[in-house]
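Can you keep this structure in mind? I'll have questions shortly.
Missing here: one protein chain of the complex. Every other protein chain is in place.
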Amino acid sequence: MAEDASPLLEVEDLQIELVTHRGVVRAVDGVSFTVGQGETVTLIGESGSGKSTTAMGVLRLLPEGLAVLSGTARVGGEDVVADPEAARRVRGRTVSLIPQDPMTALSPVHTIGRQLGDALRLRHPGLSRAEARERGTRLLDQVRISEPGTRWKTYPHQFSGGMLQRILIAIALAAEPRLLVADEPTSALDATVQAGVLDLLLDLQERTGVGMLMITHDLGVARLVSDRIHVMKEGRFVESGPAERIVERPTHPYTRTLLAAVPALGPWDEDGLADHTPLGAAR
Amino acid sequence: MNQPSAPPPFLAVEDLVVDYDTPAGPVRAVDHVSFDVPRGGSLAVVGESGCGKSTLARAIVRLLKPVSGRVVLDGTDLAALSERRLRPLRRRAQMVFQDPYGSLDPHLSAERIVAEPLRLAGVRDKAERRRCAAELLDRVGLPASARERRPAEFSGGQRQRIGIARALASEPDLLVCDEATSALDVSVQAQVLDLLRELQAETGITYIVIAHHLGVVREISTDMVVLKAGRVIERGRTAAVLASPTDPYTRALRRAALDPAAIRGLKPRAATAVSPEGTGK
Amino acid sequence: MTTTLAPPERPSAVSERHLARSSAARQRRGARVKLWAGAFCTALVALPVALAGLLPLADPNTQDLSRRRLPPLTDGHLFGTDQLGRDLLSRLLHGGQVSLTVGVLAVVVSGLIGIAAGSAAGYFGGWIDTVVSRLLEAQLALPLLMMLLLVVALFGPSVTVITCVIAVAQWPEVARLTRSLVLVEREKPYVAAARLLGLRGWSVLARHIVPNVLRPASLVVLLLLAQAVLLESALSFLGAGPQRPFATWGRIISDGQDYITTSWWLVTLPGLVIALLVVGVNLLGDGLRDRVRTHKPAKGV
Amino acid sequence: MSRYLARRLGQSLLTVFLTVSTVFVLVRLAPGDPAAAYAGPTATSADLARIREEFGLGEPLITQYGIFLRDLLTGDLGTSYSFHSSALDVVLERMPYTITLSVAAIAVTVAVAVPLGVWMARRADTKRELGANVLTIAGQSMPDFWTGVMLLTVFAVLLPVLPASGFTSWSGLILPTVTVAILQLALVSRLVRREMTTALASPYITVARSRGVSERALTWRYALANSAVPLVTAVGTRFAALLNGVVVVEVVFGWPGVGSLVVRALETRDYPLIQATVLVTATLAILVQLLVDLAYPLLDPRVRLGKAA
Partner (left out) sequence: GPTGAPGPGTLTLGLNRSLVSLDNKLNQFDAAVTVQRAVRQALTAIGPGMKPTPVLADRFEMTAPTTWSVRLREGIRYSDGRPVTVEDVATAVRMYGEVAGSFVLGLFPELPSVEATGARTFLLHTRQPVPVLDRLMANILITPAKDNRPEELRSGVGTGPYRVVGANSGAGEYTLARVPRYWGGRPAVERVRVRFVPEESSRVVALRSGELDVIDTITPDSAEQLTGLPGVHLEQTSGVRLCQLFYNFRKPRDHPLADARVRRALTYAIDGESLVRDVLTGSAEQAAGVVPLSLQGAERTGSFVHDPARARQSLKSLGADGLRIRIMWESGEFAADTSVMEAVAEMLKDVGVRTSLLQFEPGGDILKWRQGKGGDWDVIGNGFPGPTGQAVTMLQAMYAGTAEDERTGDAFMGYVDPAIARRISDAATEADPAARDRELAAAQHAVWDTWPCLWAFVPKTLLARRTRVEGIGLLPVNSYDLTAVRLEG
């Protein structure tokens, strides 16, 4: 754990414009935030507001011919906006990504073992195949993939969406990053698995002080894991602040709308005493 | 299962078994699942990730051929039909895919993707199709400026909405939504859920909703089944199951559900609000 | 939602340079260059060939034995003369009409059959795949030239027969490639989505899969042009070409082979003309494929 | 899989058989007379009749076919009319040359075209890419005869560094190989370019990049593996075609391959030799294609062979 006072991620006035066939689109319009060690910063906001673009921009993963970045984004002190090489250096070492769409994020013609193993061996070049496999299965087990041993040699299309998402989390963790950029990392997981995964992440944060930039639509998750929340709309932050304040005392109308729209879970009988329609009659 | 007096269910799934062929032999993903849904009803399917929900959904709309069992839609057993006999019925049972990006034809614009089912529905006029597609895209909250874009140029949530619009364009009688709103922010999600409810009121469409978010389940469904490892472990009225789940897994699920309003305190928090018995490990 | 530059409080960082180097602009520029260069090269060959009858050219079959094998640019023969003193340019242009037809038909027929059969085999599998695959396998397994010669021997060396034979000669290569592309493509989720809509198999294939495999497949198809034109020269060489003294490109080349080291232009110039045409057509194809169809022109900042 | 394999092998055998049978019938239907080609210009009808008798061409077609099948079962493909020895031996004697040239040409093609295609994908829409395009297309559009003779003139006459013809030393393999490779270059490189462009734009490449996978590995391991199916198909098809011989190149370089053999056999209507050549080359070509087919599921696990959609 590096004793470094400077934040892991420091984004200042980041602006991302996409040069498309139909003209220039400003997807991210001057956002600034920092993620320090052991901190979780969450972006929430409208679908299409530029959250993923921000995340990808920070990693400089947007196609060079498409995105024009300006402002600064310092990852571990290196400004990736000014220096594309810096981005290459930090990716997979200082920072790693959990992508948004798990179903297309893995190469369909390579086994997940191969892809996870590659990630491990990038981080630890000395690792033998067997060792990589050993570590890999352990990681898969940690993200609650059952029978990781037999699944090592299977291909992405043989997994469910949620399983792929967890595999991607495992791959991201394989890099043992200091900063984790997680784009809706649990959107395809059911609550129990989600809890397990979040637990894993929080535990990791506890132990290693990994910083997290999280994007989520689940305000519950946001509330649970975040230190700070930024609410994004149309490429800008409309509201930023500590998690509790945003959830409990939103000031911006958009944030209020968001909170109001959260589907309620309703009361429940935590002790399991009330009876309900018995099993077998589904109506 | 059916009382003689009750009207025949619109969709009845009986003893459905689905296997995947793998090099290592068949893998059973759905294991003797039965349930039925009345016309205009909406049934939620929840369960652990990887328990076979998507498989079930794909089997219902007959993208997968079940090993055994029946899928009776409005009196016709889809499971037994040949591809040719099935084709005219296809339009009636649509699905929103869990993989929004992969399920969109990469070379078509959003508008054409949504217009495609309209063509099949017999809308001959091209301009008319465009107009309808535009309207649908509008209803799911996609800006007009985005209609000409291809799937690769959209955000995750936007892709998901194109998928919803496409499914709705067929004007199906049965819509299977496989995590249709998981990538939407809550306000757009609410908008989409409103839309679905509205349509149900208008047209009597039947929904099968696969969702992880119990709040969404509660909002959209009247009944629910809980799957685990391919089997039904619990079923009932949604409100009842959510209020007092009986199966340990369901209880664990309910307990693990995060309600922002309910979470208190600062990190690190006991995220493992799940009792060990419930995780199934 | 994003704004397409709503109130520009913040200046855009997109400079002209960015714009010019963006992949969108590059692609558009690349497509335009290819389109124009391709159209130019194609027209440079195809137009004179089409207008051969109207141009002030010497008769393609009139011989002048005293002026045989004149190098290019002598005595008013732009491309020189051939071994019998006939004007090479005139022969090239007149003969080009048949050769172009052969080439274009080969591309169209082989391309259509190949793509249709290959994608049907890949998509439907089952007996269609068996039949198509075995058929193309068999045709690929036979020496092409031998088969052409046999068929020409059977039906006689008329231009029609030769055209037909060459036109269908090449479908297996296209079919096999298309089939392989479709085999991968049909397993992608969007195909399942299209099937779910109730599209017939053929519509799924034609409207969704084929457009997605057409780019690589058409690459192969357009390159067939050269092969088709040159195949005819192999036939001519063995006496199975169209009736003499009519000149086709293949015939000119095969007749000129004997003189390649003494009179370079007899083979080189027709070869260059073919190359120019094929380059042109392929660039044109690339340009059309890469062309960006936008309704709104790109706006600067 | 093994059932599929068994079925495919059966079908392939059948294809070879039908192919050979088709050729058997076609060569006999086509005009031409082996006896006349054999006997030369001074032969009389009586000579011809005797030769025909000798060749067993007097029998009705169906009887000849029966005999052919019977002999085929014992591995006897008859005696070549012009070589006066076992037709199969004549073909097998030439096969090593054809296989050597085919393998070398395909190897060179792949070794040049794949990196070239990758380079073109990375330099997409630049002047240099355009130049590479024009050069490769022009290369494959020039008559192979021309290319061969030009290479000969440059490398055997002007700078005499390579032998002009025959396979007297390994250096004799260079020019024919290069000539054949030039004919394939445009196709393979452009295909690689097209497929790589698509693959490199896929999300999994971006995600792999986010893991710190080097650009080199991204290109060569990830993107290329995802373009493998069409690439292997195109190369396999070309390879199968090369196994049938490359007549012109063989002729220009005095390469004793089967391509010129079969054309010559056809010229002399040497039926046994034609049949033997077709049998051998068809078997090889079909085998290559079978291997390509079997490779699909290995190259892309999503591909399911032999299954209807």
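As written, the chains take the letters A, B, C and D, and residue 1 is the first residue of each chain.
Note that a contact is a pair of C-beta atoms (placed from the backbone, for glycine too) under 8 Å apart; a residue touches a chain by one contact, two chains touch by 3 or more.
Quantities reported herein were computed from a predicted structural model and do not represent experimental measurements.
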> When the whole complex is taken into account, which chains on show are touched by the absent chain?
Replying inline: C, D
>> Using the document's definition of touch, tell me which of D:Ala164, D:Ala201 or D:Leu305 contacts the absent chain.
In response: D:Ala164
>> Can you say which of C:Val14, C:Ala52, C:Val152 or C:Ile166 touches the chain missing from this structure?
In response: C:Val152
>> Among D:Tyr97, D:Trp119 or D:Tyr222, exactly one should touch the missing chain; which is it?
In response: D:Tyr97
>> Of the residues D:Thr126, D:Thr153 or D:Ser214, I need the one that contacts the missing chain.
In response: D:Thr153
>> List every residue of chain C that touches the chain not included in the displayed model.
In response: 61-63, 65-66, 68, 83-85, 149, 152-153, 157, 237-241, 243-245, 255, 257-262
>> Give me the chain D residues in contact with the hidden chain, please.
In response: 30-33, 35-48, 50-51, 54, 82-85, 89-90, 93-94, 97, 149, 152-153, 156-157, 160-166, 168-169, 171-172, 251-254, 256, 260, 264, 266-269
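Assume only the chains that are shown with their structure count from here on.
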>> I'd like the most central chain, judged by C-alpha centroids against the all-protein C-alpha centroid.
In response: C
> Whole-Å distance, chain A centre to chain B centre, using C-alpha means?
Replying inline: 25
> How big is the gap, in whole Å, between where the Cα atoms of chain B centre and where those of chain C centre?
Replying inline: 47
> Mind pulling the chain D residues that touch 2 or more other chains?
Replying inline: 201, 203, 300, 302
> Do you know which chain B residues sit against two or more other chains?
Replying inline: 99, 101-102, 145, 148
>> Touching residues of chain D toward chain A in the complex: what are they?
In response: 201-213, 217, 222, 225-226, 228, 299-302
> Where on chain A is chain C touching in the complex?
Replying inline: 15, 17, 19-27, 29-30, 46, 48-50, 63-66, 68-70, 103, 157, 234-235
>> Going by the contact rule set out above, which residues of chain D touch chain C in the complex?
In response: 11-12, 14-16, 18-19, 22-23, 26-27, 29-32, 124-126, 129-130, 133-134, 137-138, 140-146, 149, 153, 186-187, 190-191, 194-195, 198, 229-230, 232-234, 237-238, 240-241, 244-245, 247-248, 258-259, 262-263, 266-267, 274, 277-278, 281-283, 285-286, 289, 293, 296, 300, 302-309
